[in-house]
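Everything on this sheet refers to the single structure shown next.
For this view, one protein chain was removed and the others were kept in their places.
Right after this comes chain A.
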Amino acid sequence: MTEKRYRFDTERRQFVTGLAALPLLATWPGHGRTQNPAAPVVPELRGIRFELSVGASPVNLTGKSAWAKTVNGSLPAPTLRWREGDTVELRVGNRLREDTSLHWHGILLPAGMDGVPGLSFHGIAPGESYLYRFRVRQAGTYWYHAHSSLQEAVGVYGAIVIDPREPDPIAADRDHVILLSDWSDEDPHAIVRKLRKQSDYYNLHKRTVGDFFRDARRDGFDAAVADRKAWGRMRMSPTDLADVTGLTYTYLVNGAPPAANWTALFARGEKVRLRFINGSAMTFFDVRIPGLRMTVVAADGQPVHPVSVDEFRIGVAETLDVVVEPAERPYTIFAQAMDRGGYARATLSPRSGLQADVPPLDPRPILTMQDMGHGGMAGHDMSQMKGMEGGCGADMKMPAMQHAGHDMSGGMIAHPASETGNPAVDMQTMTPSRALDDPGIGLRGNGRRVLSYADLKSTFADPDGREPGREIELHLTGNMERYTWGFDGIPFSKADPVRLNYGERLRIVLVNDTMMEHPIHLHGMWSDLENADGEFHVRKHTISVPPGHVRSYRVTADALGRWAYHCHMLLHMELGMFREVRVDA
């Protein structure tokens, strides 16, 4: 039964191997139609009662057969369509030979329904089932995934769309879920073991001797040497943009690899709402639809003031709704991995079988000392000024520019004592930025209007309204070489819970002391992001913190219980960047 959906995979594979011929076909006039079989259709389940079964299914997403863990035999899991105000019941059975669980990401619910084994329930043993039952108190785009071991990395994730009880303020004629993910035929536990043994295992784009001579020619010998010295002293590599890369990952849209060309249809003149969900284990995506402006209307399920962009970065676990008004022709939905090692791709088309040009991957970005919070100047503010990066913004090595008065970072930052002399902490940011308006590494000055957190503004005022009564500062820490992660240098297994008082409004300040971007997710409660001046900005469930940055947000502790709080990069979470947040009355 579960195998049924994948019967056409061999066919799809044959198509994939024949991919080289595709661009040719596309260029023949009137031959834009391609022969590829339909990409998988993700089942949609509606209503208030749901029967879900977690099991194993064979898949072939790369040309080799592998086993996935799936819900109802589907990768991704079926899209669940709920209605705000309904009480939903989900019976989840386990047909695996290990415990499983499903967690409803971003959904406000009683602790016992959150689905985190060992915090809020027991998990679901093999052969058993668990009945989740809760009232749906919100609307928008969310998702769900396993919270057991690394099952999320091998297929246990799916979309949740919640229709509002009132007429939807976001007007669209048609609606498509675009669920982005990463797939590896390797067992994710094997990936963890490899990274522990050699943390740069998946980075085949480190700088070489040839790159040094190229830089020396371009920037001068002294500058190239100084740059190598700065990175060498830190024992780090400016090419470390992703832990796990296209070397092992195939990037998927709704379970379809790029060659399968998953297609979203629309009719002439329609406004189309695309619900982007990043259900990856480890991949940030930069998304654009060449030739089409996107109006961002919701972030993490919650409405925002519409903002028109060409491109956005979506962190792991974040969701973003956009509305587009396509002309009657196909468009490529292009989602390149942040490290430019590969892409996920779909087509937005008036008819099935069409496709548009797939753009080349952007150049691979190189981290700078400014990115790491070692700049001591307003690097990010400047980078906002499009077109200046080429002139003087990109390198900014002139010592005369180091006038600290101009940055928004507020100068040096203090670090918790637990980071000192700690083998699990390999760097500390010195002068982090609080600015929200940096589009991010690899997106600055690319000539496109790129969304930043500064563009996301909730359509409502701070729903709590109180000033935070206290502040909790946590530092995101890690050691790239030893491949270990934590908060304040302490891994989950050695950490005490973060204790919140029921009903309080508090501020969480996250300081990123690593060279990687971390999407931090708090279960059970909202994270109300503030801007650099401490004003409420946007309500989210996952807050991404780039390297060299501080992010602060308010939380209303209105949900009793033990909640998970973690980096949503799955391997970072599994290797220690996780805390229990306990809300007691």
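The working rule: a contact is a pair of C-beta atoms (placed from the backbone, for glycine too) under 8 Å apart; a residue touches a chain by one contact, two chains touch by 3 or more; residues count from 1.
In the analysis below, contacts and distances are computed from a predicted model.
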| item | value |
| --- | --- |
| The complex's invisible chain, by UniProt name, from "Xanthine dehydrogenase family protein subunit M", "Copper resistance protein B", "Acetolactate synthase small subunit" or "Branched-chain amino acid ABC transporter permease" | "Copper resistance protein B" |
| From A:424, A:555 or A:581, residue that would touch the chain that is not displayed | A:424 |
| Candidates A:224, A:294, A:348 or A:435 - the one touching the absent chain | A:435 |
| From A:165, A:235 or A:499, residue that would touch the chain that is not displayed | A:235 |
| In chain A, positions touching the absent partner | 110-112, 116-123, 149, 192-194, 196-198, 201, 204-210, 229, 232-233, 235, 377-378, 381-382, 384-385, 388, 391-393, 396, 398, 400-401, 403, 406-408, 421-426, 435, 437, 454, 457, 460-466, 479, 481-482, 484, 491-493, 502-503, 531-533, 535-537, 556, 558-562, 564, 574-576, 578, 580, 583, 585 |
